[in-house]
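All protein chains but one are shown at their positions in the complex.
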Amino acid sequence: MISLQTSLPGLALDNPIMPASGCFGFGREFGDLYDLNKLGAIIIKAATKQARAGNQTPRVAETAAGMLNAIGLQNPGVKAIIEKELPYLSQFNTPVIANVAGSSIEEYVYVAKMLADSELVAALELNISCPNVKEGGIQFGIDPALAAEVTAQVKDAVMKPVYIKLSPNVTDITAMAKAVETAGADGLSMINTITGMQINLPDRSPTIANKTGGLSGPAIKPIAVRMIYEVKKQVAIPIIGMGGITTAEDVLEFLLAGASAVAIGTANFQNPLACINIINDLPGVLQQYGFSSVEEAIGGGMEHAGISRS
Amino acid sequence: MISLQTSLPGLALDNPIMPASGCFGFGREFGDLYDLNKLGAIIIKAATKQARAGNQTPRVAETAAGMLNAIGLQNPGVKAIIEKELPYLSQFNTPVIANVAGSSIEEYVYVAKMLADSELVAALELNISCPNVKEGGIQFGIDPALAAEVTAQVKDAVMKPVYIKLSPNVTDITAMAKAVETAGADGLSMINTITGMQINLPDRSPTIANKTGGLSGPAIKPIAVRMIYEVKKQVAIPIIGMGGITTAEDVLEFLLAGASAVAIGTANFQNPLACINIINDLPGVLQQYGFSSVEEAIGGGMEHAGISRS
Amino acid sequence: MNRQLLTVTRINEIAEETVEMVLQASTTSGMADISVIQPGQFLHIKVGDGSAHMLRRPISVADVDKSGKVIIIFKITGEGTKHLSQWREGSELDVLIPCGTGYPIEELQMERALLIGGGIGVPPLYYLGKVLKEKGVNIYSVLGFQTKAHVFYQQQFNKLGETIMVTDDGSFGEKGLVTEHLSKVTNDFDYFFTCGPAGMLRAVSSRLADKQGYISVEQRMGCGIGACYACVIPSTAGDGSLKKICKDGPVFPAKEVVL
Partner (left out) sequence: MNRQLLTVTRINEIAEETVEMVLQASTTSGMADISVIQPGQFLHIKVGDGSAHMLRRPISVADVDKSGKVIIIFKITGEGTKHLSQWREGSELDVLIPCGTGYPIEELQMERALLIGGGIGVPPLYYLGKVLKEKGVNIYSVLGFQTKAHVFYQQQFNKLGETIMVTDDGSFGEKGLVTEHLSKVTNDFDYFFTCGPAGMLRAVSSRLADKQGYISVEQRMGCGIGACYACVIPSTAGDGSLKKICKDGPVFPAKEVVL
């Protein structure tokens, strides 16, 4: 028996697979397709203090092995999420991680507190890296001091574990990781999307109304793996890895790079059963490459983990 | 007649297509396949002061819609390049852009001077962004002050136009661009590769011996387009665009984003005739989208260029 | 809505760059999903494997056959539809079926319906017209195409009722825009139903502002099932609320959304 269990602060997961924030809504649509109890955890769509309408459309574009999105944090506001969306998820045993966005520290703290007060929320993921909103948001993701400050204040305000979702749009991601670790983060989520653009030839203008959007999907996988590998060497807190995962082999690659669990985003669009397929395939893939458990694979691709290279 | 001509400092090009540095050696191998006179220009492989052996192998890996490389600047040294490689290119009328690398300002200046003294070299491209060498190199690519310093000193030392090749591995590429423009750069080349990693599952270790490598190919195209678009708004000097171009449509996308010419790297590996095919296809593509010349398309995807959006 | 593998049993070009594809279910659950398709609903089709195309393509249902067949008609406009057009008979297509909310035909009482289609907006109107006709509604159609070479399904619509064909250049039928020819077929209808390019939808909606009607709108989609918020459209409610085209639509009462 291959064990898929993995433990992170506040999250004792049956398997390391969870849908990524923003790619799974609040679970309802996927709940019609399969039993959400099968998932390791669920990361729900970002919540802000007030309802947000998001950006103009088009909001997505397809790129080579990836996609761009600029949804712009459309959401009904944290109150409506707690009242109207979370109850649906209460029928499942799957831990829920709530994604928190904001444009000021006060907003982060407010939203985090509201969500942490909900029994249904097992942990928080602070999205300090959304590149698709004009005010705030992204500043927290590129400035270590600001990132540390928002982390510290949220940690002061809530009792639940707090994961910080890092932006890849920085020169030195390890500096960001160390800053939020020092500020008390329980874990990291990485990576968010990379800012990109596509120009539509007939229109002679960017395909996405917001002009730039976040690049996700297999195209960015090598960048995600590199960043996780680099960060894992510098911090002690666990990492939820993401960025282009579409197969169980990809999951193993992220575990080897140092992730303790993974999230699946874009792949859900190409195949809405992606998470389930990956969970089903994972034991076979672990076995094929000589691992008897997920925990054994974590960090196994790093020399300092003491795995000999043949 | 669709005009493909484009003019950049020191470079009056018959067409905007040139092979990217490091993907074309010194032209010899491709010269066996087609007439190099057909190219707009040729950017040759990076030169350093001394011969360099480069990194251990494996040096390349394939990724989704892209590849990683960590050649490590293997080259026979600037003297051998001038004596043994450049003479081959003297039989063609195609302008040669020489790529300069180094680990100190002195080395950049030395190599740039030697190359600029060669009649065959029309312009220099300072590679301040190679992510695959341990000492130096990359520091110049992520620190605006250092980038400005190396630019200024090379400009002082040579009479030929100097293009600075920017690294995408930074939080704010416009700051880099503005710094080197102020320091006297004649143009920009962007983007170089993005640092990535692939972990080989059977080996449980990075595929590439250097561990990390530079990601190139269609996967990074949206990032390149975004960076060129952002930089074009902030600087007056022209941009040689690159990053994932494989078709004439891609070329038009880069022109619309603000590039005045483009370089083709990874696509030469999938199809060694890529540059020629793109040159042949470009007039038809320009016509299809309503352009009568390359120059008309440059910057046409930017609102501030005054093109009305229908 | 479910994910099904349907077999491509026929594929042929019925007009310039316009492909008709017949998909057949081979499982009971596939049959069941096909049998409940409402006019106006769409399939969300996987066009690439691995990392070739991360997004599915939404294509409307053009017709349904009780034996477990569904017909789609699509125009080759980019890489995805090009790839789709190269599928071979016998191969299996991965589709989400059925997606979205179609025309509320059960709830509408009518005797006369006007269908207004433009180009690749024509296909969903065919299945709608067929179902309405079966319910005894009189069908009138005005269909616009770029040129003669782009025209398709004329005969099929003729069988549904009086049909006027319009081309941009007059190379077939009437010349000009569909809105210029609406009154030639009938001014007397209970509901209009329109699908086509955004410009046409706007023109039709304003031309028929005093009539009741339904429009079908397009937008770039991510998930196609309501989870990603890619495909929203503002509602006219005035409260800033947004509808999801992939779930609340693609069909909306003409006055309910801001085009």
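We call the chains A, B and C, going by the order they appear; numbering starts again at 1 in every chain.
The criterion applied here is as follows: a residue touches a chain if its C-beta (ideal position, glycine included) is under 8 Å from a C-beta of that chain, and two chains touch if they have at least 3 such contacts.
None of the values given here were measured: they were computed from a predicted structure.
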Quiz item: Out of B:15, B:48, B:69 or B:129, which is the one that touches the chain we can't see?
Solution: B:69
Quiz item: Touching the left-out chain: which of B:102, B:218, B:243 or B:283?
Solution: B:218
Quiz item: Tell me, which residues in subunit C touch the chain that this view leaves out?
Solution: 50-52, 79
Quiz item: What is the set of subunit B residues that contact the non-displayed chain in the whole complex?
Solution: 22-25, 28-30, 32-33, 45, 51, 53-54, 57-62, 65-67, 69, 71, 74, 207, 217-219, 244, 246, 266-273
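Criterion: only the chains that are shown with their structure count from here on.
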Self-check item: Centre-most chain, if every chain is reduced to its averaged C-alpha atoms
Solution: A
Quiz item: Centre-to-centre on C-alpha atoms, which chain is most distant from subunit B?
Solution: C
Quiz item: If you average the CA atoms of subunit B and of subunit C, how many Å lie between those two points?
Solution: 46
Exercise. Can you check how far apart subunit A and subunit C are, centre to centre, with Cα atoms defining each centre and the answer in Å?
Key: 36
Practice problem: Hunt down the residues of subunit C that sit against at least two other chains at once, touch-wise. | Solution: 50-51
Quiz item: Going by the touch rule set out above, which residues of subunit A reach two or more other chains?
Solution: 65-66, 217-219, 244
